[in-house]
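As you look at this complex, bear in mind that one protein chain is not there, while each of the others sits in place.
Moving on to chain A:
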Amino acid sequence: MMTFLIAVGSLVAICGILALLLVIADRYLNDYGICKLIINKGSREEDVEGGSTLLNSLNSAGVFIPSACGGQGSCGLCKLKVHSGAPPVLPTEEPHLSPEEVSEHVRLCCQLKVHEDMELEIPEELFNIREFEGTVESLTDLNHDIKRLRVALPEGEELDIIPGQYVQIETPAYKKTPEPVYRAYSIATDPHDKTHIDLVIRLVPGGICTTFVFEHMEPGQPIKLNGPYGDFRLTDTEKEMIFIAGGSGMAPFLSMLAHMRNENIQRKVTYFFGARAKRDLICLDEMKAFEEALPNFKFVPCLSEPMPDDNWDGDTGLVTDVMKQHCPDLSNMEAYLCGSPGMCDASVVALTGNGMPEENIFFDKFS
């Protein structure tokens, strides 16, 4: 009994001393005081508490920088020019920075810690990004694993979006995550509707955010989001367009097609939607309505593995193969892609194979 008490007491004492040592070290060593962020040659200055990452410091100062991975250093979206106050490029940044970017002082702000005053260059449009606390208005099943989430913005607030942009929604702490995390989703809203944000969300097995949306979210619940971000958008040319996206990749095209209908844009556009079977198709009625409203728009769903009872008489095969059959000459066309890196890369190969210049291909890769 005595040995047991001595063992427990000693262990507690050793752990306590070590913990105390760490607390004292943290108190004195991690205290970097107030640091100044000098933004765009002094046009804006923010005082932030040192020791945190630049991404979090800017967020706390109300400047929202896009970061689809929530600061993990994997998406490479939170790039900013940092002119002073930063250490040399870190190993975690290297995979995301080209030699030109390194020479122009571009850095990943989720990887940098604020230890001293910093001089930054932030694109002006990022200052338009705001954070809202909206309300879940509805959650609608689009098929067996995709839902449309409709969020109402707070009373009196409006959000101007450019079709193709995305927002980040916050998943609060729950059993799958000890702290809130942000995930990015393309906006599917008609840009005329400035008081709502529609998102198309596919369930990712084990995904933190999608599991929350599918299993824990209910209408009436508050939801935090910030945005809009991104430069995926329609060009001003008159070129014929091809859209390629399956599943939840349809989101930005819903917004773009609504914009074309609102503005009476008559550019020719064909949307190739790839799915495995009929059960994976979504928004068929909306696509039909767009075809009626836009005489130059054609929706081409194609199934790679149709089930026997699908009675499918449309196109079959991979979406890239179907696109190649429909459009043998793409030399004077533009393409817009939205989906997984694999799908986007395969589409780029197919498009350039049929003569499309690479600079005419625009995409929104899921990260």
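The criterion applied here is as follows: a residue touches a chain if its C-beta (ideal position, glycine included) is under 8 Å from a C-beta of that chain, and two chains touch if they have at least 3 such contacts; residues count from 1.
In this section, contacts and distances are computed from a predicted model.
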Name of the absent chain as recorded in UniProt (options "NADH:ubiquinone reductase (Na(+)-transporting) subunit E", "4Fe-4S dicluster domain-containing protein", "(2Fe-2S) ferredoxin domain-containing protein" or "Acyl-CoA dehydrogenase domain protein"): "NADH:ubiquinone reductase (Na(+)-transporting) subunit E"
Sole residue of A:H115, A:K298 or A:K324 that reaches the chain not shown, by the stated touch rule: A:H115
Candidate in contact with the missing chain, chosen from A:G62, A:P87 or A:P154: A:P87
Hidden partner chain, residues of chain A it touches: 3, 6-7, 10-11, 14-15, 18-19, 21-22, 25-26, 29-30, 87-88, 90-92, 113, 115
